[in-house]
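The structure appears right after this line, and notes come after that.
FYI, not all chains are in this one, though none of them got moved.
Labels run A and B following the written order; every chain starts at residue 1.
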Amino acid sequence: MAKSRFEYVKQFELEDPLLPHCWIVIRLDGKGFTRFSELHNFKKPNDEQALRLMNRCAVEVLEAFPDIRIAFGESDEYSFVFSKTCKIYGRRSSKLVSLVTSCFSGNYVRWWPEHFPSQPLLCTPIFDGRAVCYPTDHILRHYLAWRQADTHINNQYNTCFWALVHSGKSRTEAQDHLKGTQTAYKNELLFSEFGIKYGLLPVMFRKGSVVTRSRRQKTVKHAEDGTAVQREGGEVTVTHEDIIDDAFWETRPDILM
Amino acid sequence: MAKSRFEYVKQFELEDPLLPHCWIVIRLDGKGFTRFSELHNFKKPNDEQALRLMNRCAVEVLEAFPDIRIAFGESDEYSFVFSKTCKIYGRRSSKLVSLVTSCFSGNYVRWWPEHFPSQPLLCTPIFDGRAVCYPTDHILRHYLAWRQADTHINNQYNTCFWALVHSGKSRTEAQDHLKGTQTAYKNELLFSEFGIKYGLLPVMFRKGSVVTRSRRQKTVKHAEDGTAVQREGGEVTVTHEDIIDDAFWETRPDILM
């Protein structure tokens, strides 16, 4: 097709490929979700429906991008792990970050009414995204362990914090009460003051959500051109397993393969 | 709050700041929109409602990011120009790309029913995004001119192509017919064969859409923390002006200021 004399401006687009043979993690975080969750009356410390909506979006992302091996989500964040050998979009960072963020964001709005039938969406949720490379399987596992450990730390703190607030303390008082306390103290506080056995809280709150594909063959739509391709890995499922210990990885050697 | 021993994985997140004092263009493109537009019965060569939905999303993006000075859209793409001196999010590329793409994508789904009341959304639209730096006002204007010239070139071609197809030609025949033809020929073809005066087609189809803020003061919500801030630039509006010639820029010196 015809070209204009302005065409030269294309040369300012610099490539941003990610290092080959590294695991690519695309992590999304909700922007201003403290305010978003208040505006939409999310339950505190955890809103089960909001978490299920996040998981639904993550499943859609895995359906759209067959190169994703595993995803992990908690609160308003989600990490998607692209295969270390994948060559999708030339491994261009902004391409991967934007597509995953776009897919997640669109699905969040699309499936909102199904998860919040009586709560209209009052503003548009926004997520930021970033790409991080991890050079070895070992360090990738540490990344995922970091997020799952963080889930526990945050959830335990938030469970205490909101129990104190719901019991009548101000937010500042609750904060001061918890400042510098250890895990054991918090568990004891929950049990002795509020009758909450931390270990009996829903596993999704304590462990976050793990999205993987079953190991059966399945025909999936390929993200890049929409044609049907035969891929390893089948049904996308959400669990709340421990991914810090070796056990999970020993039963699922295909994920890091 | 407590930290886990996995914390070290954070150091793999490398910064990606864009060069200071350059105009930052974030350009979004619909992914697989040929198929998306067929699936949702978009009119060819231009679907006015689909374009208005794109414009609506662009307006939302400008409302959310006060540092955007001007945006230009055509077909399934949109370019957003951040002020050359803005320091938002440390000018980190992936942050800006992902936030703008997320905001646009979520709004596309959110406002779909208003623009397509009788056409349900059948799949989630996805956009990719990229960041490009332009070092001077002059080159930035060339970038915008490039996109608007492209709008004209594409629209003229597509108008001919779909007129031929609607008149009974196959897509391959229409393509062959137009191969290598010049502007004058295409205009003549449209008029003599189909009675279409190109210059009388809707200006939005021919010139694309230009989104700017009026120059009045207005209180807008700041994107980063949701607090209300007093900013220059008021009501966000969509026009279809020529932004290639000097005239536009002479009446709006504030945009490049």
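In the analysis below, a residue touches a chain if its C-beta (ideal position, glycine included) is under 8 Å from a C-beta of that chain, and two chains touch if they have at least 3 such contacts.
Model, not experiment: these values are computed from the prediction.
K.L.:
For validation: placed chains = 2, all identical. Expected total copies in the complex?
P.N.:
The complete complex, not just the displayed part, contains 4 copies.
Definition applied: only the chains that are shown with their structure count from here on.
K.L.:
So if I superpose chain A on chain B by CA, what angle comes out, to the nearest 5°?
P.N.:
It is a rotation of 180 degrees, to the nearest 5.
K.L.:
Quick one: which bits of chain A touch chain B in the complex? Just the residue numbers, please.
P.N.:
1-2, 4, 6-10, 12-14, 16, 28, 31-32, 35, 60, 64, 93-95, 97-99, 101-110, 121, 124-134, 139, 142-143, 145-146, 149-150, 153-154, 157, 182-183, 225-226
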